[in-house]
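Got a structure here, written out as structure tokens. Questions coming.
Omission of a single protein chain aside, the complex is shown with its protein chains in their original locations.
We just call them A and B in the order they show up, numbering each chain from 1.
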Amino acid sequence: MIASTLRMGRQRRVLPGFGLSLGVSLTFISLILLLPLTSLVGQLAQLSASQYWFLITDPRIVASYGVTLMAAVIAALFNAVFGLLMAWVLVRYEFPGKRLVDALMDLPFALPTAVAGVTLATLYSSSGWVGQLLEPLGISVAYTWVGIALAMAFTSIPFVVRTVQPVLEDLPAEVDEAAITLGAKDAHAFRRVILPHLWPALVTGTGLAFVRSLGEFGAVIFIAGGKPYETEITSLMIFVKLQEYDYAGASAVASIVLATSLALLLAINLWQGRFIKRLHGGRG
Amino acid sequence: MSIRIAQIDKTYGRTRALEPIDLDIHDGELIGLLGPSGSGKTTLLRIVAGLEQADGGTIHFGERDVTHVHVRERRIGFVFQHYALFRHMSVFDNVAFGLHALPRAQRPSSGEIRTRVMQLLEMVKLSDFAARYPAQLSGGQQQRVALARALALKPDVLLLDEPFGALDAKVRQELRRWLRHLHEELHFTSLFVTHDQEEALELSDRVVVMSNGRVEQIATPDVLYRQPANRFVFEFLGEVNRLEGDVEDELLTCGNARVAVPEVGDGRHELLLRPHEIRLAEHANDRAHLPVTVTAIVPVGAEVRLELEADWLGEPWQAAVSHADFDRLAITRGKRLFAIPSQLHRFDTARPQTLAPSF
Partner (left out) sequence: MVRIGDAPRVKRLLIGIALALTALFLVLPLVAIFAQALMRGIDVYWHNLSDSYTVAAIGLTLLVTLLTVPVNLIFGVFLAWLVTRFEFPGRRLLQTLIDIPFAVSPVVAGLVYLLLYGRNGWLGGWLDSHDIQIMFAWPGIVLATIFVTCPFVARELIPLMQAQGAREEEAAVTLGASGWTIFRRVTLPKIRHALLYGVILTNARAVGEFGAVSVVAGAIRGQTNTLPLQVEQLYQDYNTVGAFTSASLLALLALLTLAAKAALEWRAARRETAT
């Protein structure tokens, strides 16, 4: 394939640097991305199917799948609502401090996850600023799945905001006006006209937030507390197995996490492609 | 439903978008708002729609004062410049949108909605396209969907913002004729914005010419073309040739060119004339001596457009002659002829003046 690629490139290339950039890119991708990933495949190849099955269906691991999935779903749904609200407010309204709030939306990407983790754990522990307010209400966040969902939600805040925001900015004023001249009330117009326009971006953003939450580690472990079967996430299980030098077990569980994320990422891309096609006149 | 616009004005920041404007539109009239961009025509249309709020003045639809009525309750139909169709909805759902948005008590049953929408699609000749999406329609079809959607709620007035602006010339012609017929058939009151004088003249019962937030003239197309209220209207409604020179004893001289200008006082004057107001001849006559050279020839439809140059002209003149005259004079590039004006227009007096001496 590489040989034919080189030939194809030479035939019609006008600009220089094809060979060099192809060489650098392929070398880098092979060494940094593919080689390490093949080592995972190699490790797994040493396992029989039944061994593999045994490793990935260990009850403690299975419980971690459940905790991770549930928390990630809640975090993603929270972000769908929160992100949509923030994007709407930042695009449609003017208020003092708007630029500051806009800039702050990226904080979770800029702040190291471990810092986010210890901070949230401290804030929401029973003696923390927020935790001590919630405790009398019987709500405990730290060391429960609520805390895990909270940490996941925090680290993936920018996804929905930053995917919906540009789409909302590009929405012509005429769309609003058309709905209003036809007599639609706010709620009706938002649901039937605005939301469908934002839908692809909203789903994509939520999907990305979900994928990120599934794999989140640094922000979660501090607030999770690591009670087996209750607050252990799958990433943590991999980490724990590595500390016990159980490379086979770690690899088996990692393969599940990796496959899930890649499949989701692929699904998001395919879905997005199909949706966009319809709006721009593919269908039929 | 008649529309009465009284003393409507609007300022954005420091820019005066509309001087106080008065305009009466009769029931069933089709009115064109014509002007260059920035003339305030779109602002006026959007104020009538309720999409913008005027700083002062009142708007009545019939006897109803709608000045402070929200656009939702104004009962207008609005066709947007780029149609603003909802691209995620089928043609049917687009047209049905307004009916579905009615409060439950007023909303027709889904059967009634269906009948009404199909009627509208029939009217705009798109019955077979109900299930399509906007992206699958041509520009002209989208435009008709937009119109059907705007008419679905039986609005009191129909407002159209550059309704044919985004279409190519041929489709535009067809649609214009079609809209004219539809208007005669349904007799709704409508107001549309355009920057295309041909469109305004062809479509409107009366045209409102605007510039710089002011109304320059309101008149029927015929009057507008023959008796422009001022120089702006004259220049905006078609191509204009300029002739500037010194007048002495009712004779204007400019280099070696001379033309009789009855009733014009002495001094420097500028006179204007349209391309079709120029006749070409082999010889000058005793009232006009305007030697010109043909520098470009463009046959367009029923006439031939010529570009004329001369030493005494600042910028070339455009002239339009019939094919018969073109052949008779055996016009070629570089041919030297004499221009004989049939009319000259003068706007430097208090009232515009048309000089139609018997040349």
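By definition in this document, contacts are C-beta pairs under 8 Å (C-beta built on N, C-alpha and C of every residue); 3 or more make two chains touch, one makes a residue touch a chain.
Since the model is a prediction, treat every value here as computed from it, not as a measurement.
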{"item": "Sole residue of A:149, A:189, A:202 or A:224 that reaches the chain not shown, by the stated touch rule", "value": "A:189"}
{"item": "Selected residue (touches chain absent from view) among B:23, B:71, B:99 or B:147", "value": "B:71"}
{"item": "Contact set of chain A toward the excluded chain (per top definition)", "value": "1, 4-5, 8-9, 12-18, 20-22, 24-25, 28-29, 32-37, 39-40, 42-43, 82, 85-86, 88-90, 92-93, 95, 97, 99, 101-123, 129-130, 153-154, 157, 173, 176-177, 179-180, 186, 189-190, 193-194, 211, 214-218, 222, 235-236, 238-239, 242, 247, 250-251, 254, 257-258, 261-262, 264-265, 269"}
{"item": "Footprint left on chain B by the chain that the document does not show", "value": "50-52, 70-71"}
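Keep this in mind: only the chains that are shown with their structure count from here on.
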{"item": "Centre-of-Cα separation between chain B and chain A, whole angstrom", "value": "54"}
{"item": "Chain A to chain B touching residues, read off their complex", "value": "172, 174-175, 177-185, 188-189, 192-193, 196-197, 199, 278-281, 283-284"}
{"item": "Interface residues, chain B side, partner chain A - complex", "value": "49, 51, 71-73, 76-78, 80-82, 84-89, 97-98, 100-102, 132-133, 135-136, 149-150, 152-153"}
